[in-house]
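Sharing a structure, written as structure tokens. Questions coming.
What you see is part of a larger complex, with each chain still in position.
Chain IDs A and B follow the sequence of writing; residue 1 opens each chain.
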Amino acid sequence: MNTHAAVRELVDRQAIADLIHAYCRHFDQNEPEQVAALFTDDAVVDYGPEAATIVGSASVAATIAVGLEQTFAATSHHVSNIQLDFDGPDRATGVTYLYAWHRYRDGSPDGGRRGQ
Amino acid sequence: MNTHAAVRELVDRQAIADLIHAYCRHFDQNEPEQVAALFTDDAVVDYGPEAATIVGSASVAATIAVGLEQTFAATSHHVSNIQLDFDGPDRATGVTYLYAWHRYRDGSPDGGRRGQ
């Protein structure tokens, strides 16, 4: 085992987990600007087939602000099963699981969504 | 990167996660004395506006024992999103997410609570 390389990867894993958790916490605290600040200018965000693809941190902020103002009264994003693959020291891809609880402004019953 | 300092922080992070998980597991196994043993004598526990603030491990044990005897028939505390900030090598603050499932002794429907 190369101790230095192993520690670097562990530290990088922690930094990625911290980034994912910061997204959740700022979203759940109703802080769209702080959510957007986590994304690069060329980031691509795809919330699935029901929503348009979002490109760049400015668009992320605007989209999430609309969601928080118009749709969600409260949210809680619980992340688990963080799975990361490192392609060399400076690039990683990953999948995480999410349980998202939503309370809606329009009075719909609280919703729970599970996804990867 | 200072490898030794990085490893120390990673080991400390693991120890804090282990402590949080031990709280959950002893609670869910109905072991109030073991829950209390995780707290220092000057620990302050605040379960929110519905409950009085608890100070010290002896009070923690008594309070949890009452809850387990009178209120909860079974519980399951699922922790995620552990977020820790280190202020120097010997002090950290943090927030975690919790999904708590409760079965009640009085026959109320099972409850699920989400919180930070």
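Everything below uses one rule, namely that a contact is a pair of C-beta atoms (placed from the backbone, for glycine too) under 8 Å apart; a residue touches a chain by one contact, two chains touch by 3 or more.
Keep in mind that this is a model prediction, so the values were computed, not measured.
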- Expanding from the 2 chains in view to the entire complex of this file gives a copy total of 3
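Here is the rule we go by: only the chains that are shown with their structure count from here on.
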- Query: For chain B, which residues are in contact with chain A within the complex?
  - Reply: 1, 3, 6-7, 10, 13, 78, 80-83, 95, 97, 99, 114-116
- Where on chain A is chain B touching in the complex? 3-4, 7-8, 10-11, 14, 18, 21-22, 24-25, 28, 76-80, 99, 101
